[in-house]
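With one protein chain withheld, the remaining protein chains of the complex are depicted in position.
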Amino acid sequence: MRARVLVRPKAGILDPQGQAVERALPALGFGGVANVRVGRMIELDVDDPDRLPEMCERLLSNPLVEEYEIVESVGAEAPVGAEAMGAEVAQEARP
Amino acid sequence: MRARVLVRPKAGILDPQGQAVERALPALGFGGVANVRVGRMIELDVDDPDRLPEMCERLLSNPLVEEYEIVESVGAEAPVGAEAMGAEVAQEARP
Amino acid sequence: MEYELILAVLGRHPNDLELAMFSLMWSEHCSYKHSKRLLRRLPTEGPHVLLGPGENAGAVDVGDGLAVAFKVESHNHPSAVEPFQGAATGVGGILRDVFAVGARPIAILDSLRFGEPAASERSRYLLERAVAGIGHYGNSIGVATVGGEIYFDQAYEQNCLINAMCLGLAPHGRLIRSAAVGPGNVLVLLGALTGRDGIGGASVLASAEFGEGDADKRPSVQIGDPFTEKKLLECCLELLEDDLLVSLQDLGAAGLTSASAEMASKGGLGLDLDVGRVPLREPGMEPFEVMVSESQERMLCVVTPDLVPDVIAVCDRWEVLCTEIGAVTDNGRLRVLDGAEVVGDLPVAALVDECPMYNLEPEAPIVSLYPSPAPVLGGGETPAEVLLALLGSPNLASRRPVFEQYDCIVGSRTVRRPDAADAAVLELPGGAALAISIDGNGRRVACDPRAGAAEAVYECSANLACVGAEPLGLTNCLNFGNPEKPHVAWQLVEAVEGLARACEALGVPVVGGNVSLYNEAPTGPILPTPVVGMVGRLPDASRAGQIGFTNDGDAIALVGPFAPSLTGSELAKLRGAAPAGDLPVMEPGAVREAHATVRDAVCAGALSSAHDIAEGGLAVALAECCVAGGIGARLKVRIDDWVRELFGEAPGCAFVVSGAEEVLGPLGRVIGRVGGDTLVIPGALEVAVSELRAVRDNGLLQYASSAVWSE
Partner (left out) sequence: MKFGIVRFPGSCDDVDALLAAQRVGEAVMLWHADSDLQGVDAVIVPGGFSYGDYLRAGAIARFAPMMEEVAEFARDGGLVLGICNGFQVLCEAGLLPGALLPNISLRFVCRQVRLDVMSEYSPFTRACPLGEPLSIPVKHTTGRYYAPEHGLADTQVLLRYAPGENPNGSDRDIAGVCNESGNVFGLMPHPEHAVDPLTGSSDGLAIFESIRAHVADRVVA
C-alpha cells in the first residue's frame, strides 16, 4: 500500500521557512496569503500500514517539535490520490 | 481558505533523502518498505486559491525537478482535513 | 560531415548506440576539437610536476613524499538551468577528478560570474542558489571551501560562469592513473545507481532517439548527493591505500562512454562492458541510456581478478555499491554488451583520437564587442566618494555574505581563512603549508586578451607572494564564447598566448585545466574569462602573511613596478566605459622580481602585512588593509593625478606592505604610516575606517535575497 506521511512543525514552534515563504510571496505579487507553515512529506509503499505510527514516532518525525499525519491510499500510483483529493499536478517550467 | 501544497521530486529525479530513509527503515526493524520519496508540504491561508498554481510554479516548487499537488480544504483548522482524508494525527511525546 | 568521417573510420553505418557514443565523444566537451591544438602552447613541464595535463587532475610534489593534485572545472551550462544543483554537482564532479588520482580532497575554491546584481533579479537568484549549492555539496562532504572569486558584469547576464577548483593531498605512492592495464582484468563500477540523469543534455540524440512522449522520463537535471560521494571518496581512498586498484577514473560528462573510452585509450587496450550488469535506478533503460547517463557519484576502476573479493569487502563496509561490469581486453575495441548480445563495437582509437580537430580562424575585432555599462559615477565625485563607491560596488565589496556559507575550516588545516590574506593557506603535516589562489578578470581580458590573461597568472602569483608562497603549478579554465566566431577565436588564441608567456616568465607549469566554450547569448559572447588557479608552497605555516595593518607606527611601503592606468579598471566601469583600450605593459622580469621580494620578506617574518594592488587600485588596497586590521593609515606622499594614481589598476605587479621602516626601506618606497582610525591621503581624502568597513560590508549584502528553503 502506498502511504503518505505529512510532518509539520508543532504549533508554537517557530517556522522560519514558513515565514520566508510568507515574506517572499507578496514580493512576487501574491497578496492575501497568511499563516504559512512548511513541513515535510514522505511517501512510501508499506506492506504493513499498522506500523506507520511507530515509524513516524521513531524516525519520520521528531515528536518534541513536530506532529505528523498519516494519509493512506490504496493501490495508488504516484501522484498518490491526486484526483481523489481534488489536486492538480503540474510540471511547468520556471520562467 | 486553508490550502496545502505537496511537493515531491519528479519521477526519475534522484531523491537522496528518500533513498536514505529507505535504507534506514529496515535497519530499525521496519521491513516491507519501498519506493520512499521525501518532499515538502506547505500549508497556507489564501484569499484567492486560483493563484495557487502560479505560486507553486514560481516559488513553492522548482518545476525543473519537482512536481506539486494542491489540496484545498475549506475553513479547516490545522491539521487540515485530517479526518476527511482518513488521517491520524499524533503528537505523542517520545518515551 | 562528421558522420561521413565516422563512416570512413568504421567502414559501416554505426547503430544508434554507436552513433550516440560518437556524438558524445566528438562533442566539444569531450574532444576539445576547437582548443586542443591551442593548449599545446601551454608549458607543462617543471621540476615539481608529477602528473601533467591528460590525467583527471594534475599533481605536483610538495616535499616530504607528498603530492598535491588539483584542477579547476566549469559547470556553467547546467548551473544556468538549475543553479543550486548545477553548482553542487560541479563541486561533486571536480572532487571526483581529484580523488580519481588518489588524492584526498582538502580544499575547494569557486570562481563565479553573474550579471549585474543591481539590475537583474535573475542574477541575484543565480548568485543565491549557486552559492547555496556549492556550500551544500562542499559542507556536507567535509571538504573546506577556502577561497574563490566573484565578478559581476552584464556580459554574464545570460551565461553565468560557475567554475570550481579542488585540491587534494596524497602520498606519492597513492597517485594512480586512469589508463586501463592488463587484459583479463576486471572492470568495476562503484557508487550510485544509474538513472536517466543528464541524458537530455546530449542534445544530438534528441532527434535520433527520443519520442515526444518520452521527454518526461529523461530528467536532464542531475541531483547531487554529497552523502553518497562522501562514502565513495572514503571507499576509493581506502581501496588505494590497500593497493587494490590498477586504475581509477571518475564518471563525468558522457558517463560510462567517456570514462571507458578514455581508460581504454590511455592504456592502448580494449574494454568489454556489459550494460546489463549496470545497477539501475529505473527500470527499462535502453543500452544507450546506460552508456550516456550522467548520473553523479560514480567511479570506474580496473581490478585484478584475484583482488575482486577484497574490493567488494571494502565497498560493503562503506555501503558503496560495487559491480563487475566488464573486462579489459587486448583488441583495442570498446565493446558494449547487453548480456550475451553485442550492442556496440567501436575501435577505441576512432572514438578518442580520430575526432576531427578544427583550426580556429582568429580575427581581431576593430571595435569592442561589448557595450558600455550604465554609468554609476558621473565624474564629479571627490576622491573619498570614489573610494566609497568602489568599496561598496559588487565587484569589490566584502564577500562575507558568500563565504560564511562555506565551511572553510574542516580538516583542521586552514591557517588563512577568506578575507584574512590574499591566498588561502593550508598547513601541511610537516609544518610547511600550501597556498592557493584563483583569479581571472574578464573585463581586462576583453580589453587585451593577451595581456589580461597574463595578468591573471601574475595576480595569482602575487597573491601567493603575499602569504610567502612560491608557485608550484597552475590549472586553468578557459571560459569563452563561440570559437567558430573569428573574434572569439582571436580572444581565445591571444589569451592562451598570454597565459603561456606569463607561465614561462614566472616558471610555473600548467598541470591541467578545462575549457568551456559557446558561452554566448543572442546579444553576444561572455567576456573572455580565463580563470587561473595557482598552488604554491611556503616553508613555515606559522609565518604565513596576512592582509591587515596591525601595528600602530609601522611604515607602509609600495613594492614592485607600479604603472596604473584606468583602462579596464573598476572605476572605468563605474564611469560607464566599455572594456576596451590598452592595458599597461608589464615587464615580466620586474614582476617576477617583485614577487620574489615580497615572498622572501614574508617568509623571513619581516612584514606585518602584505597585500597586492589589484581591482580598485592603490586606494582600495590601502582601505582593505585598514579594514582587515581595524586600524587607520596616513600616506605622506604627494598625489598629483589622483584618479590614476589612487584608482588606476595594474594588477599582479605591485604590493602594499607594512612593517618596521628599516626593513621596508630596501624593499620599496615608503609611502606612509599605520595608525589612527582614519585612512588619510593628504590632499585627496580622509575617511574613517569604520565607514570604509560599513560600506564594504554592505556592498554585496544588500543584494543577498533571503533564503526560502533550508537545504
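By letter and in written order, the chains are A, B and C; residue numbering begins at 1 in each of them.
In this text, a contact is a pair of C-beta atoms (placed from the backbone, for glycine too) under 8 Å apart; a residue touches a chain by one contact, two chains touch by 3 or more.
Here the structure is a predicted model, which means the values were calculated and not measured.
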Next on the checklist: Using the touch definition from the header, name the shown chains in contact with the chain that isn't displayed.
Outcome noted: A, B, C
Checklist entry - Of C:408, C:424, C:474 or C:687, which one is in contact with the hidden chain? => result C:408
Next on the checklist: Can you tell me which of C:32, C:227 or C:642 touches the chain that was removed from the display?
Outcome noted: C:227
Checklist outcome for this item: By the document's definition of touch, the residue of C:109, C:386, C:541 or C:574 touching the omitted chain is C:541
Checklist entry - Of the listed residues C:140, C:329, C:393 or C:437, which contacts the missing chain in the full complex? => result C:140
Checklist entry - So which bits of chain C touch the chain we can't see? => result 132, 135-136, 139-142, 225-228, 230-231, 318-319, 403-415, 417, 427, 541-542, 706-711
Next on the checklist: Take the complete complex as the reference. Which residues in chain B touch the chain that isn't displayed?
Outcome noted: 16-17, 19-21, 24, 27-28, 38, 94-95
Item to check | Where the missing chain touches chain A, by residue | outcome: 9, 13-14, 16-17, 20, 40, 42, 59-60, 62, 64-65
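We take it that only the chains that are shown with their structure count from here on.
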Checklist entry - If you average the CA atoms of chain A and of chain C, how far apart do the two points sit, in angstrom? => result 39
Item to check | Where chain C touches two or more other chains, by residue | outcome: 216, 708-709
Item to check | Interface hub residues of chain B, defined as touching at least two other chains | outcome: 10-11, 40, 59, 62, 64
Next on the checklist: Considering only the defined contacts, which chain C positions touch chain B in the complex?
Outcome noted: 81-82, 85, 192, 195-197, 216-219, 221-223, 225, 227-228, 281-282, 295-296, 319, 708-709
Checklist entry - For chain B, which residues count as touching chain C in their complex? => result 9-16, 19-20, 23, 40, 59, 62, 64-65
Checklist entry - Residues of chain A touching chain B in their complex? => result 2, 4, 6-8, 10-11, 18, 21-22, 24-25, 28, 30-48, 51, 53-60, 62-64, 67-72, 78-79, 82, 85-95
